[in-house]
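One protein chain omitted, others in place.
First chain written, first letter: the chains are A, B and C, and each begins at residue 1.
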Amino acid sequence: MDLSVHIGALTLKNPLIAASGCFGYGVEYADVVDLSTLGAIVSKGLFLKAREGHAAPRIVETPAGMLNAIGLQGIGAQRFIDEKMPELRARGATVIVNVCGTTIDEYVEVSRMLADTEGIVAIELNISCPNIKEGGIQFGCSLNGTFDVVSAVRKVTRLPVIPKLTPNVTDIASFARSAEEAGADAISLVNTFLAMVIDVETRKPKISNGMGGLSGPAIRPIAVRMVHECRQAVKIPILGMGGITNARDALEFIIAGANAVQIGTANFVDPFIWPKLLDGIRDYGQRHNIARVSDLVGTVARSHD
Amino acid sequence: MDLSVHIGALTLKNPLIAASGCFGYGVEYADVVDLSTLGAIVSKGLFLKAREGHAAPRIVETPAGMLNAIGLQGIGAQRFIDEKMPELRARGATVIVNVCGTTIDEYVEVSRMLADTEGIVAIELNISCPNIKEGGIQFGCSLNGTFDVVSAVRKVTRLPVIPKLTPNVTDIASFARSAEEAGADAISLVNTFLAMVIDVETRKPKISNGMGGLSGPAIRPIAVRMVHECRQAVKIPILGMGGITNARDALEFIIAGANAVQIGTANFVDPFIWPKLLDGIRDYGQRHNIARVSDLVGTVARSHD
Amino acid sequence: MPIDIAARVLANRPLSSDYNVLALAAPAIAAIATPGQFVMVKANAGADPLLRRPFSIFEILRDARGDVTGITILSKRIGVSTSLIYDAREGQRIDCLGPLGRPFTIVEPPTHACMVAGGVGLAPFATLAQALRARRVTSTLFYGARSAAELFYLDFFRDLGVELLLTTEDGSLGERGRIVAPLDRRLAGMPASTGVMIYACGPEGMMAATAKTAMKYGRPCEVSVERVMGCGLGGCYSCVVPMRGADGVVHNVRSCIAGPVLPGDQIQWD
Partner (left out) sequence: MPIDIAARVLANRPLSSDYNVLALAAPAIAAIATPGQFVMVKANAGADPLLRRPFSIFEILRDARGDVTGITILSKRIGVSTSLIYDAREGQRIDCLGPLGRPFTIVEPPTHACMVAGGVGLAPFATLAQALRARRVTSTLFYGARSAAELFYLDFFRDLGVELLLTTEDGSLGERGRIVAPLDRRLAGMPASTGVMIYACGPEGMMAATAKTAMKYGRPCEVSVERVMGCGLGGCYSCVVPMRGADGVVHNVRSCIAGPVLPGDQIQWD
């Protein structure tokens, strides 16, 4: 099966992408997985400056899911370019950067810096992190905000621009359309669901930030629905994610409408997941006689066929 | 511990309520649980007329959750009054009816019919079912729709009116406010999350309706967050639900801001759950020296206290 | 009134690489169960998998004194919970709620009973055969599977005096083909004056064919249907079967409380 995926002028060798914030800066996993075998890796969210993030505890497990409020701890764009990109290039990784900002100017500036770096192939705009007060989700929860960030970044780079949408909205398809109209080359969805766990013995939230973002298998059926809705609404490629744990799950997103898939939480549970996913998708292609994985995208059959 | 709960003029003996659609019409469980020991039971959704609902399969299991699209199969308001209420009264059940409609007029008419029936103590307005095309969620996803349905029903009954909110919105607190302004005596939240599961072998959705509503432990952290947000936004009581499976979970909702809790999916897994919940809450009250369960409502401590 | 028991696994006997018989210490359920009823089983703690799964009560277990000690279920591994059941270890606890549902109608002599089983659809017939035998009803088991290796408990039924008619898809035992063919022949050969009752359990297509064959010969037929069940108690409306009601109209009927045993001629087979 031809596994290649096209996002604008960019071609990925396969549809498996490590999700932002779930794969460190990539270098952490170089011992465990051959980075060059992944379709791409998405960096942890990058601001202009370094950030320390929230205090621990930063995660708590929930039924079939986990809440996180890391608070976008990170080394900032410049150190990422200087300290991480050389190794990522040496390892043959295909790098998408996850760009954060508290203002549109910051998104633009970080994107411009990163776009000029060899080895970086696309820009994912994180307008959907539920865990920080300033920036991010305030853009992602408004149609105009989404449009403005995307079109501002669109102007300063020729790399594919991929806004990452939040699921915490009434009508995600309208956000997909807004992104497409603003010139996005693709969209990523979903980021995490805003959620909360309270320790009843102390009555305190279980994570220091109070609320956090829910990821993992728990959210998968909602994410699949959203990918399906966006597939009806826009023509640009979709990078689908939310609770993918095996090849079956990945194929479910692709059939729902995703051109490629990202894996986050499942990589924590099984860092050796990548070759298993690839094998599972190949095996499915063989069993069902599918020539190209792209032939599967958005091919949900009607229930009663 | 004093377990009583006040909703307007109505007093429930304890905060445990069987959620709509998860307890049949109540009579099905009369053998398994003493109905008079529950705070209340909420009927399956009732339209004016009987409905056959969707074709099977109507449910599919997901990680820590389930999707349903029953399609509000039901016997209609009049047959409920004639065929089910006599037994429910005889069993000492406290009955809240879950009222559906495809138009505001239908909500009003069904509410009026039921409000005059002995043994029915409150009206829960289902403006949030994700599984039927006409009616329901079209009201629940618009602030005006919510306001209009609630105020129309408000005028025709003195029973407490309790709109049930959908979680499929960007800002649930604004819907809570809209309901409060329209004269709601309380709000129920959450209904199910619109979601989808695809069988990758056939590429068909796993349930006949295509999409369905996600319930169960998977959604609990999101529901807790929403209850907490609504608690900050309105003064009226909140009936919280979403994935409650034990006393700890029930207490988590209460601490987040719910005055009472509803149990849906967990009743399928363990129909004998009710006395266990009650014991667990009583035990907690004793251990923590809480005089009234109402003293716990909305008492989330700050993370860093 | 159903009972919920955290039942100890007394034994787990694999019959093949997919089928196993799990013995559960559930005397209170065993004491009141009748043929055709089922239990709702949960083989794991935690919420994944979340829901219980329905299983026919296969056998009633008794100790040396003849007192009931539990039940067995005959399980075919097809997914996550049946895998847990296949791998269950002695001593482990499995939640078991039952007995549930409407059982088979047990006929009286001289009516002859035809039990029609496909694959794991054999499960409800062990107790039914015993009940029929107790009433001295003569019976035939029409039992089809993919191959000889998947035809189980033949001696159990032989010892009860049940006539056996076997089919396999690969012809490795009994007649090659589907089980409805020998049933049809048998019914065709029976004089109208001989009373017959047909009981069926198995794949949907097999049950539809059995019900239609029964109708063709004007014979009563009870089928034990298999629907995805969320609760087993009438609470969720997930398990519906479209049935023509007394009013002639098709209604969705909850198979967990109106069934699982339902009159085959009233089901709207599609």
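Convention: contacts are C-beta pairs under 8 Å (C-beta built on N, C-alpha and C of every residue); 3 or more make two chains touch, one makes a residue touch a chain.
Worth saying up front: this structure is predicted, and the values here are computed from it rather than measured.
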* Structure fact -> The omitted chain touches A, B, C
* **Contact partner of the left-out chain, one of B:Ala64, B:Ile162 or B:Ala233** => B:Ala64
* Write down which of A:Asp2, A:Asp34, A:Glu61 or A:Asp82 is the residue touching the left-out chain. => A:Glu61
* To do: Please pick, from A:Ser111, A:Thr245 or A:Ser294, the residue that touches the omitted chain in the full complex.
  => A:Thr245
* Name, in rising order, the residues on subunit B that touch the hidden chain in the full complex. => 63-64, 217
* To do: With the missing chain put back, which residues of subunit C would touch it? List them for me.
  => 44, 46-49, 80, 89
* **Contact footprint on subunit A, counting only the chain that is left out** => 21-24, 28-29, 31-32, 44, 52-53, 55-61, 63-66, 68, 70, 73, 216-218, 245, 265, 267-272
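The criterion applied here is as follows: only the chains that are shown with their structure count from here on.
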* To do: Please give the intersection of the contact partners of subunit B with those of subunit C.
  => A
* Asked: Among the chains, which one keeps its Cα centre farthest from the Cα centre of subunit C?
  -> A
* Structure fact -> By C-alpha centres, the chain nearest the middle of everything shown is B
* To do: Find the geometric centre of each of subunit B and subunit C from their Cα atoms only, then give the gap between the two centres in Å, rounded to an integer.
  => 36
* Between subunit A and subunit B, what is the separation of their C-alpha centroids in Å? -> 34
* **Geometric centre distance via CA averages, subunit C-subunit A, whole Å** => 48
* Structure fact -> Residues of subunit C that touch two or more other chains sit at 47-48
* Could you check subunit A for residues that touch two or more other chains and list them? => 63-64, 217
